[in-house]
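Since the structure comes first, as structure tokens, the remarks are kept for the end.
For this depiction, one protein chain was excluded, whereas all remaining protein chains were kept in their positions.
Our next item is chain A:
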Amino acid sequence: MARWRSASYKARERINQRYAPHNDLLHHRTIYCNDLEKNKQFSFKGNSISTTKYNVLTFLPKGLFEQFRRVANLYFLMISILSATPVSPVNPITNAVPLVLVISVSLIKEAYEDWKRFFNDKTINSTMVDVLRDGHWRKLPWRRLVVGDIVKVHKDSFFPADLLFLASTNQDGVCYVETSNLDGETNLKIRKALERTWDYVDEERAKEFQGEIQCEQPNNSLYTFTGNLIIGKQTLPVTPNQLLLRGCSLRNTEFIVGVAVFTGHETKVMMNAMNVPSKRSTLERRLDMLILILFSILFIMCFIDSICSGIFINRKYWYLGLTSDVEDQFNPGNRFLVACLTFLTFVTLFSPIIPISLYVSIEMIKVFQVTQFINKDVKMYHKETNTPALARTSNLNEELGQVEYIFSDKTGTLTRNLMEFFKCSIGGVIYGKGVTEIEKAAARRNGTGIEEMESPAESHEKYFNFDDDRLMRGAWRNEPNPELCKEFFRCLAVCHTVLPEGDELPEKIVYQAASPDEAALVTAAKMFGFFFFRRTPTSIRVRESHVEKIGRMQDVEYEILNVLEFNSTRKRQSVICRYPNGRLVLYCKGADSVIYERLMERHNPFKDTNRDHLEYFGAAGLRTLCLAYRDLDINAYEMWNEKFVQAKSALRDREKKLDEVAELIEKDLILIGSTAIEDKLQEGVPVCIETLAKGGIKIWVLTGDKLETAINIAYAACSLMNNGMKQFIINSDTKEIRDVEDRGDALETAQVIERYVAERLNESLRQAVESEQTQTGLELALVIDGRCLMYALDPELRGTLLKLSVMCKAVVCCRVSPLQKAQVTSMIKDGAKKITLSIGDGANDVSMIQAAHIGVGISGLEGMQAVMASDFAIAQFRFLTDLLLVHGRLSYLRISKVVAYFFYKNLMFTLTQFWFNLYTGFSGQRFYDDWFQSLYNVVFTALPVIIVGIFDKDVSITNSRKYPQLYKAGIENIFFRWRILIIWAISAVYQSVILFFFPIKAIEEGKNSSGRMLGLWDAGTMAFTCVVVTVNLRLFLACNFITRWHLISIFGSILAWFIFAFFYSGFRNPLDKQGNIYQVIFVIMGTWYFWYAIVLVPVASLALDFLHEGMRRWFAPYDYHIIQEEEKIKGVERDELLLVESPRQAPEQSLELTGLHGEMSKHTGYSFDSPCFDSFFASQEGVSMSQRSYDIARRASMRVSRRQSSDLGSDSPPPGHNSLI
């Protein structure tokens, strides 16, 4: 939360700075084009970039520093240093070798990655570009480019810096750019140069160009740019429309000429290259706790032993030679010092209690899970888009097994973001015979039943699912209102910001639209015979059929005079156009509420019928828009246009001024009718949600949609809500609030809303608590809109909201901004301390994806921003079932087992040494040889636990899906709670006792048949053998599932110990002055005790665990135990994970609509969803999103349903690629 606050604060500060008038000089950048000398005074940064972390000199110090920032490494460094001092009981090499190994591996990896980055930078910096120097185009490497240079960029090459677009070879000074590096969108966007600079295309002209650019300081906002170009005495406003960003590439244009404005690290794309904060899983954070506990145990053991050693040391033990020449550690004259030094001895001796290989092992397990299972699961492979699941991080696998809250975006995630023109109402008549799924569900519920008049899929056009002959093929001419019909179609064909692409034929054209709604509307116009096929910056061409008379076709050019942008405050969009015959019309489409406010008082006979129709559409789950027009008087228009132009070139508050001006002309409208668009659900969504709900996961819908649409989706499609639920609706759209708003006092409005929200929240909470006490089983649902949420998230109300929402089964937040999505997520994450997962597809979900414990992006159709910010990317919402219930659950199970096992094996091992030292006068003598001790963790017990971590599986994957309830174990953290760890700890203590006393007792009294006695190292080696055998065999009790890999690794590890022991005892180790272990293993293996002990000790040690496992299964079986038994009895089909290499068609899940529809929704279904308006980068700054201007090209690019996936896949990574990602 703090991050968000500070970010928004910073953003505000930045804006303040940017617009502060008094220090204009500081906060403006002045660039003299084509004038190197003059620009030198500003010392702009060069264009060379460096993304490396280190250089040759800093690599070692910085790299080592990074390594030792990890606590474990630092700890082992300290141990290594300690072991080089005389207090150490072990050879320093034995501690240093594993540490050096671990660190050098990490350093090599770092160096390699940095080298790659360096090389990449070098390639980028030396890419050639044409720069105008001394009046000629010179080929220069990118790094030599400076601010103010005029450059020429050719087709298909990348822009070397942020350029101000001057001229292009295309007519009208436009060019097309591809921005896939910036936002992942592959469609082309138009940029348009200022008319004044169009002709500086060739060398001769370009070298004459003398201009001064005043613009904002470098910043990271990709979609804003404010500045002026001063040529001679003319001052021209410059907008993002003239800015070509580094990272984009030029398409469909031979070449362009531009001036470098921002270079190198000051380009917008580089300023955006931020480090995504890496997430750590909750389990891993818990692991830190565990390590801390191990540290405490270590400390306690060392403390006890060192105190005792101080007491023990005494000259009476003459054989210790304590009389003369005694080093401090054994000097009975200073017992305190003895204790202190012995403490260090014990820290060194007991250091294996901290598992050095734990992090490495977990890392390996997770990487394996990710690369081999998640990324290759055919059940999560979407064939249509050729998209497999992608885990972008391997840190969070086990977190997937503990998710309790899912925050889902609606559009594109739950729904397909495939809008189909479904119905319409023109002049008070409803057209369109289709029946929506929601209506079908409602009908089924009421028992009326509608005959399935499944319209034959006759040449089903994308975006168009309309079936009514009355409007098709010119039949509308016979309808009651043919004139209105004509206006309706023209409005659809003209009032939009769609870009046509491809051949200008109805069958081949592809519409690039800002939102799929727009595409649907334009497509509808095409189907009705008003084919929009060409857009120039000033006009739109429409091929109209049946206008004059049936069957006649004609091309009509409408001159577009003004476009009044859509944004989320205006909720409408207008186009002022001139007919070829000079008729001046304003076409407007928008939300019913805004349109109705602006209708002419009279001359609107269909106002009321249309409203009824809107409500009907809304009830059917359709998205509606109202269409209206207004004929303009030329004089009035001219006057208005002047104001408009003024507002457009304003440097400050441009958006606000534009809105105000637009208000002046968007009035006295005449209603044409309304459109209804169906928002298709994603495949398998209801089933998936139902399954997840059974698994104990709560799903919240957070959407930018309006209240009614959101509720509709929650009801009908996703079975999240039903009429049996008690609903709490907190909505700011009440009469009371509207009245206050009309008075225009912002402060008063805020107070009223705040009071209202507080009242509603408290009241709801009271009722919720009440109903919980009185009526069992009554489920609650909360619906809140973004505006109320803003107040509800205040610190005072936050607690109430949290309490209420946690009690609810379903929560729907509508009309929320990206920032609020993140805030809601954080509220649950930090407030309720539950594991959260956010899933979304668009740029507006990025903040929420980053805020949650786990962010999931929908990959495939949309832009890549959500995926870029996510931890996991899947192609379909329904794949969440597999991601969570199968992979997440198993990962959680495995990792918790691995961690617990590490805890046990290190604790047990160290405890044996502790027991031993009780018998050595607390001297810190090691029980095992030092190499045994240091290889224990990294060799003799390393591999089997990794195998278990990779392969363990409690129940079959089929049953994982069949019994989603098994997932609850993860939510309740059953496998990694303290109780489990305590049981492991008890087992560790018990085993350590057995493993120490049994071998040593056997040896103490024992003798061989030759009568010879065994010594200290014999006991140690024997005990160590027992430890290795026991610890490895313990895994058989721990795992649910034994493959040959288990057998190989477990017995292999035991064998590895023996082989090592044979070699180690067989040869004199020249490094080791004390040949303690020399020959030992052969001596003890020649005695019977060894063989008695090797059988008895592991059995006795494991008996307790065996008993515990048995009792557990018998008396308090876990759910998975029962399912295991069921599998054993009934058998289970072979269900290895199918991997993508052998793709098999996943069984189609039927689209099952089980929801009920609420009777309350007398809503009209307005929802022109344009999440793009809340851009990702803006949300990062915490700036209110509603006041941004978007040029047509930008708009048109935002929501594309078409995707050249082949292009995306085959493109080699372009330069600049890595700097963004």
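Following the convention adopted for this analysis, a contact is a pair of C-beta atoms (placed from the backbone, for glycine too) under 8 Å apart; a residue touches a chain by one contact, two chains touch by 3 or more; residues count from 1.
We take it that contacts and distances are computed from a predicted model.
The listed choices are "Cytochrome c oxidase subunit 6C", "Epithelial membrane protein 1", "ALA-interacting subunit" or "Exosome complex component RRP46"; the UniProt protein name belonging to the chain that is not shown reads "ALA-interacting subunit". The hidden chain makes contact, of the residues A:P92, A:P506, A:G921 or A:G1052, with A:G921. Touch with the chain that is not drawn comes from one residue among A:E204, A:D325 or A:E507, which is A:D325.
Of the residues in chain A, those that touch the hidden partner chain are 89, 314, 316-321, 324-327, 330, 345, 919-921, 923-925, 963, 965, 968, 998, 1000-1016, 1018-1020, 1068, 1073-1076, 1078-1079, 1082-1083, 1087-1089, 1092-1093, 1096, 1099-1100, 1103, 1107, 1110, 1114, 1117, 1119, 1122-1130.
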